[in-house]
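The structure appears right after this line, and notes come after that.
A single protein chain has been removed from this complex, and every other one stays in its place.
Labels for the chains are A and B, by order of writing; each one numbers its residues from 1.
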Amino acid sequence: MKFSRRAVLAHIGAAGLSAALPVRSPAQNAYADLEGRPWFFFNDEQARFVAAMVDIFIPEDEFPSASQAGVVDFIDLQLAGPYGRGEGLYLQGPFPESTLPTQGYQLPYPPAELVSRGIEEVEGGQDGIRLVDRDLAGREAFVGALSGTQQSPVAGGFFDEMLKLANWGYFADPIYDGNRDYAGWRMVGFPGAHAYYLSFVDKHNVPYPVDPKGIAHVPGEGPAEFLETRSREG
Amino acid sequence: MAARTLPKTDVVIIGGGWTGLAAAYELANNGQRCVVLERGRYRHDATYFAGPGEHDDLKYAHQYEHMMDVSTQTLTFRNTPEQTALPMRRLGSFLPGQGLGGAGIHWNGQNWRPLPQDLQMRSFYVDRYGEQFLSDDDITVQDWGVTYEELEPHLDFFERVAGIGGAAGNVGGEIREGGNPFEGPRSRDYPNPPMKQPIATTLFAQGAAQLGYNPFPIPSANLTAAYENPYGAQLHPCTYCGFCERFGCGYYAKADPIICIYDRLVGHDNFEIRFNAYVMRVDKSSDGKTATGVTYVDEDGQEVFQPADIVCMCAYSLWNVHLMLVSGLGEPYDFRNRTGTVGRNYAYQTLAAATVFFEKDILTNPFMGAGALGMAIDDFNTGNFDQGDLGFVGGGYIGSTQTNGRPIAYQPTPAGTPGFGLEWKRAVRDNYNHSGGVLLHGSSVASPSNFLDLDPTYTDVFGRPLLRMTFDFPENDRRMAAYGLERVVEIVEAMDSVVSYATVNRAGPEQNYSVVPYQTTHNTGGAVIGTDPGTSVVNRYGQMWDYHNVFVFGACLFPQNLGYNPTGPLMGLAYWTLEHMKNAYIPNPRPLMDA
Partner (left out) sequence: MTILIRTLIATAASAAIGLVVVAEAQNFQDAPSVQSLEARLDNDARLFGAAVDVEVDDDLLEAGRLVAMGGAENGGSGMACITCHGAQGEGDGSGAFPRLTSLPAWYMYKQLIDYASGDRPNRVMSRIASRLTEYEMEAVSAYYSVLRSPREPVIGEVDGELLQWGAQLGAVGSAERGIPACVNCHGPNGSGLAPSVPYLAGQYARYMEYQLQLWKEGVRDNDPLNVMSTIAQKMTEYDMRAVSEYYARVRAERIQDDGVAVVPE
């Protein structure tokens, strides 16, 4: 299983970082140095927050957690790109205060801005203890309290957006840098993008245990890594 | 004023989807020079939809790459006329298309015929239960003005164009085992055999049969054999790849307007299609009796006027109505006074369903799917059962489909499962390969308070007012959905190997229609067909009452929505209209019916 090293390390926190990396002096952007590329959208603080949050959504069990499966990297890329900029979103005003739930999203922010604002708004958090400084139970309580929150439209929109992005990142094709090593697909048994079932659809209750294959599958290996992460020392 | 006026053409066609390309094919081959204006880009099954690149769940199913761009044009929405409508800022409940083939490239391929009584809905219920039955509830259902017998040859022809696979239930009045015994008599069988069925839909069919119902395979435009259509298009058998709805088909295995029609038309001397041509309005003559052509914005952002003798409105149902409203064609519907017709009788689809959880030895392999793969019963569709004591009109088919197992959205979890966390994760994994579904695909009656008009506040990027949709499920349909869901549950309980089930009713009590969760891309009405200009926008030939050289196509014609997917009926209507254009109108242009 190829975990996202960077996201795993995000959990260690800044304090643990130097201990985890005895061989190198801390660079200006520790994560960039670890993975051979910088974050595209997040700063380190935001990345830690997101890693903590998505791992409450999708925790580790026999299968990887969201951050282990690259979901933080996925979200970072999505928010840095056209999706984050609000492509395909109608953003003309006015934006009234009072809206109906049946009318859907009514904030003036594209997803990237919604996430930045959302983190900023909720991070100070309940009881003044930040999400990343809490233990597991504390993190669950923090995220649980955001679920269905009426705290503010931004907080509610942010929660919905993060849950959607985490789900996308865990199950989308690995070309988007999540679903590492087909973690999400292996979990459910989804064979992926290469699909031909004409001879099997009417064979009832027969297992179909193929290995997943994504759009950019390298035969005999697994998903191609377009953003392959190498240390600078390599 | 338009910056540039082009040479006149015989026919200008707004929209390059199923109806627009069918119109272009039939009229170009009838000797008319046709110009099709498509607001989206060129694309093609072979070169644009080839797997595995096309099998990108995120890009196509969740980021709507093939669908219309709402940042250019959207609509505003509210549930009731007292509320303030707000823009649908991203796609959700329905997914209109954009680009060659329109929504016809990302449909599922479930292709139905209307029931004979569907087309005479008001007279059918009045005959059966009396006038009071309809007026009690203030619903504005009406007859289509065209009968099943009249449409049959055209429904049949489209089944051949799209190579539909199915099992006939009624051929010339002879009821056939294994088909839908309730369907109207068909002149001949489907062109292709039905699809193979997986375990989940088979268990449904067995359960339904045990209760005495009549299960049959859903008629499918996912091809079940190598096939050549009447235009000479060669289609290939479906591979059950599970990337149908929201995707184009690179296998040539899902009938769509590109491979079925466009490929056989492109290069014809009478055919021209312009891409990235966004139609702004239909232009009217000074005497207000005819249209003179259409004005569009071309790919360079320039306004262009395309004069034409005939205008065919073949945009998606909602945008046909929008174009009429912004062009001042016909009289807009006024909710308060109940006058006017354009925007009146907007309807949708009423869905209620059960997700079914099977015992662990049932392996559903949900990723082996196809858009129209499934079994259905029609025992509870409009007029197929006694509704005298039930207090509602309409109905729907109840079916079980297996369309896909794409795991971003295919996450069946039992009732009470949390929305995230360890327990959710475990439930997703445990149930992925052991679940199915049973769905009531219900009709939608027309009601005076459900309508389309122009929004007073919001505009599209061209500065035109947005279309405003006012819609909630009428009480009639709530009763229908509640009754239908009870039947769904009875069938689920009769099915073998079921451990538990979870139900959802989009039209349940306290549930208002929402534009957020996907339901169906079956928006109907707003420019309805009929024989009375007081209650319809077009006459029974699809010709506008007020502008005899404007012909209207698509689901906007439906006076109320059927308990079926709309493509089959709307294509039947399209070929009916085209026949009358070719044989009656073009030789002698005039109103085909007296107002």
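Observations
The definition used in the following text is that a residue touches a chain if its C-beta (ideal position, glycine included) is under 8 Å from a C-beta of that chain, and two chains touch if they have at least 3 such contacts.
Worth saying up front: this structure is predicted, and the values here are computed from it rather than measured.
Considering B:236, B:268, B:426 or B:582, the position touching the chain not shown turns out to be B:236 (whole complex). Only one residue from B:51, B:257, B:436 or B:526 touches the chain missing from this view: B:51. For chain B, the residues in touch with the chain missing from this view are 44-47, 50-52, 224-226, 233-234, 236-237, 239, 250-252, 259, 263. Within the complete assembly, residues 194, 196, 198-200, 203, 206, 208-211, 213, 216-221 of chain A touch the chain that is not shown.
We take it that only the chains that are shown with their structure count from here on.
The centroid of the Cα atoms in chain A and the matching centroid in chain B are 35 Å apart. Of all residues in chain A, only 56-59, 61, 63, 83, 86-92, 94, 96, 99-106, 140, 143, 147, 163, 166-168, 171-173, 175-176, 184-185, 187-198, 200-202, 204-208, 213-215, 217 touch chain B in the complex they form.
Chain B meets chain A in the complex at residues 51-53, 55-58, 62-64, 69-71, 74, 77-79, 83-92, 196-199, 202, 237-243, 361-363, 365, 367-368, 373, 405-408, 419-422, 425-426, 428-429, 432-433, 457-459, 512-516.
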